[in-house]
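One structure, as structure tokens, below. Some questions next.
Only one protein chain is missing; all other protein chains are in place.
Naming follows writing order (A, B and C), and every chain is counted from residue 1.
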Amino acid sequence: METAFLYENNVILLISCPDRRGIVASVSQFLYDHGANIIHADQHLDDELNLFFMRIEWSLNGFDLTVKEFRQRFKQIALKFKMNWRIVTSKDHSKVAIFVSRQDHCLADLLYRYRQNELNCNIRVIISNHPTAKKLAGFYNIPYYEIPINKNNRKISEKKTLLLLKKFDIDLIVLARFMQILSADVVKHYPNKIINIHHSFLPAFSGANPYFQAYNRGVKIIGATSHYVTDGLDEGPIIEQDVIRISHRDEVDDLVAKGRDLEKIVLFRAIQWHTENRILIYSNKTVVFS
Amino acid sequence: METAFLYENNVILLISCPDRRGIVASVSQFLYDHGANIIHADQHLDDELNLFFMRIEWSLNGFDLTVKEFRQRFKQIALKFKMNWRIVTSKDHSKVAIFVSRQDHCLADLLYRYRQNELNCNIRVIISNHPTAKKLAGFYNIPYYEIPINKNNRKISEKKTLLLLKKFDIDLIVLARFMQILSADVVKHYPNKIINIHHSFLPAFSGANPYFQAYNRGVKIIGATSHYVTDGLDEGPIIEQDVIRISHRDEVDDLVAKGRDLEKIVLFRAIQWHTENRILIYSNKTVVFS
Amino acid sequence: METAFLYENNVILLISCPDRRGIVASVSQFLYDHGANIIHADQHLDDELNLFFMRIEWSLNGFDLTVKEFRQRFKQIALKFKMNWRIVTSKDHSKVAIFVSRQDHCLADLLYRYRQNELNCNIRVIISNHPTAKKLAGFYNIPYYEIPINKNNRKISEKKTLLLLKKFDIDLIVLARFMQILSADVVKHYPNKIINIHHSFLPAFSGANPYFQAYNRGVKIIGATSHYVTDGLDEGPIIEQDVIRISHRDEVDDLVAKGRDLEKIVLFRAIQWHTENRILIYSNKTVVFS
Partner (left out) sequence: METAFLYENNVILLISCPDRRGIVASVSQFLYDHGANIIHADQHLDDELNLFFMRIEWSLNGFDLTVKEFRQRFKQIALKFKMNWRIVTSKDHSKVAIFVSRQDHCLADLLYRYRQNELNCNIRVIISNHPTAKKLAGFYNIPYYEIPINKNNRKISEKKTLLLLKKFDIDLIVLARFMQILSADVVKHYPNKIINIHHSFLPAFSGANPYFQAYNRGVKIIGATSHYVTDGLDEGPIIEQDVIRISHRDEVDDLVAKGRDLEKIVLFRAIQWHTENRILIYSNKTVVFS
């Protein structure tokens, strides 16, 4: 993945539509006519569903349309091919809220990467039901809101949370080991805009205590899964998974420790790909363009 | 795993018992008193269940007991520590029957390895509900019995099968992509002596068509699992698992193709470890000694 | 990799040229004008060298040019963009010679896959300096020529070999653990048409006895590398590599055993990608299109 380009002045066009002849010819001719220098293009055809997917990235240098003008002029092609499409520039950074509970290893990993410019987004706020990560947030100068959650205040907590998300104009929620289930209401407000890290190789061991479940089943490999959050618990489109080998010597604590390192990298990759506009979702699956 | 020793004149002692002080001291003193030259030893303690497991391998050269004498003399120690134990020599080769259906990639892989002396066992017979692999069996000079299975003849087929297993004095059944479910009756006759390869990363996608299930769920990694067969479908103790990365580009056929290579190696390792007497089973899990 | 398409009636166009605006637009417009239904396209830009690479696959169904006509008409575009290009159909199978010495695990693996239609090529002849694999070749009905090689007959052996390659009209030589070095003369006749499997993670441990070298260095992971053969020993463009973890318990024999399984899969993938026309070579590197 040629990340070097990402921080330059580029445009990214994402398309999905029914497959038919002429899509690539029309799009590439349109771009050529307006002086686009294509830096990267990737496409995918789902043969079974006859769906076509494409991601094109080009430089604004030499391109004779503004993004606004592009939106106007590209409509015709989009209509003709019945495209779902969106265009973003590499400067349209996602505005991110990170939710965390007591376990802050994913958060610490993300904040460090953020400071090192490994993440193409703005982390605007951290929301937690515990004070654990407050100092860490402070070190990286990210606003930290503690909103305790318990049986009695769930409704109120959620309302507070939604207000914060609105206030910070959030368009990506990252559940970085947030040990609470978001209500259907919150999920509804952020369709395909909430990324969770689940500490198992889904669909195995969904729900609570996956490392304990894995230990009891006696598996020889454990995993972690990042996915978009939908109404069904741990059932949303999978973005990334990774695994590590374990043995009979590993107890639950060892699984937890080994798993932490998986969780960090698997969540990081999901955020990176989402914020680089590499992901298209369909049929409860993801296309991740390289 | 120091396989070099396996084909020499060695003895392997496997022990499991409640953990208490003095086990290692007693066993190693006993072996020393009889001139054993220990080549390899490995042990494991399940702290939670307070169970101790051990595998010791020593050379018969210089050892002053026969296996028979050992069995007599070791009884005392075994009783004292309430041991489950067994002793085998590296020459006590497992007598193996391989069951296969139409897909013979695992069989082909195993037969080649067998010819190259990669497998520490005797493959005595191949049983199939199809004629597909007959020629292959012929090339490697292994008896091949075709026992068709359908709704009407299931009972008779099974009876024939059991007779064959008896005739060939089989003590390890390998289901090398055998697409039939063994009846509880057969399983009962061969407890912890039937190894199956399941073409998914269990417990995900148990049952039929795991690659199709995996494709539909949109996972990013697929796997294969070798396990001992028990009454519960795909629920027996897991011996080995391995995985391979896939992407949105991979269709079901690609998953099947990539999976085949996993199945071969994962089944091979299970057979290798079983026949090298490296596996102890407890709590529906395996200890695999290195 | 959508291998399902491979065995259909498709055309594959491979292009490399200096990068400039309009390449994709021109090519895709040309294909559209002639009714091409694009099944798969992948491209790559080497930013540093300003080189553009592309692979397009489309169906001959509905395409209004023959391959011959395409060659005529496409010339203009090719000239304009200074393209290196080639066009093949999925029916233009590579004509393969496999060279092998005493170790025939890679050969056995390839022959089985070949019979199962996992390989998109014709294996026309096996050439060996030993009789070891003769029976195996016979089982799969592939002509087998034994050409012994020693200090005195090297020139003659090579001449015989070249004649055989000519006789069988070979366009891909696979060195499947062929323990002899091909002379510069043979290599010169088959530029980028000889694939070797080296039993190490190149560039580490090039030359003789890589497993012994790896054992002595005390590495914790070993590998295998498939590459095109050039004049420099083990220095040609790398096609694929894979690795497996080892430990202090593994002796040289164990490395050899674990390595065999790597060698098989790494060589297989290289042949698969080569024969599916997925590989472009430049700067002593490979682009492997998915």
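The working rule: a contact is a pair of C-beta atoms (placed from the backbone, for glycine too) under 8 Å apart; a residue touches a chain by one contact, two chains touch by 3 or more.
Note that the structure is predicted; figures quoted are calculated from it, not measured.
Considering A:N50, A:N153, A:N209 or A:S290, the position touching the chain not shown turns out to be A:S290 (whole complex).
Across B:V11, B:L31 or B:L51, the single residue that touches the chain missing here is B:L31.
Residues of chain A in contact with the chain left out of this view: 1-4, 105, 108-109, 112, 116, 118, 135, 139, 247, 249-251, 253-254, 257, 261, 265, 290. Contacts to the hidden chain, counted on chain C, fall at residues 44, 47-48, 201-205, 217-221, 223, 237-243, 247-249, 251, 283-288. By the touch definition given at the top, chain B reaches the unshown chain through residues 2, 4-5, 21-22, 24-25, 28-29, 31-32, 35-43, 45, 47, 245.
Assume only the chains that are shown with their structure count from here on.
With centres taken as mean Cα positions, chain C sits 36 Å from chain B. Annotation for chain B: residues 247, 249, 251 touch two or more other chains.
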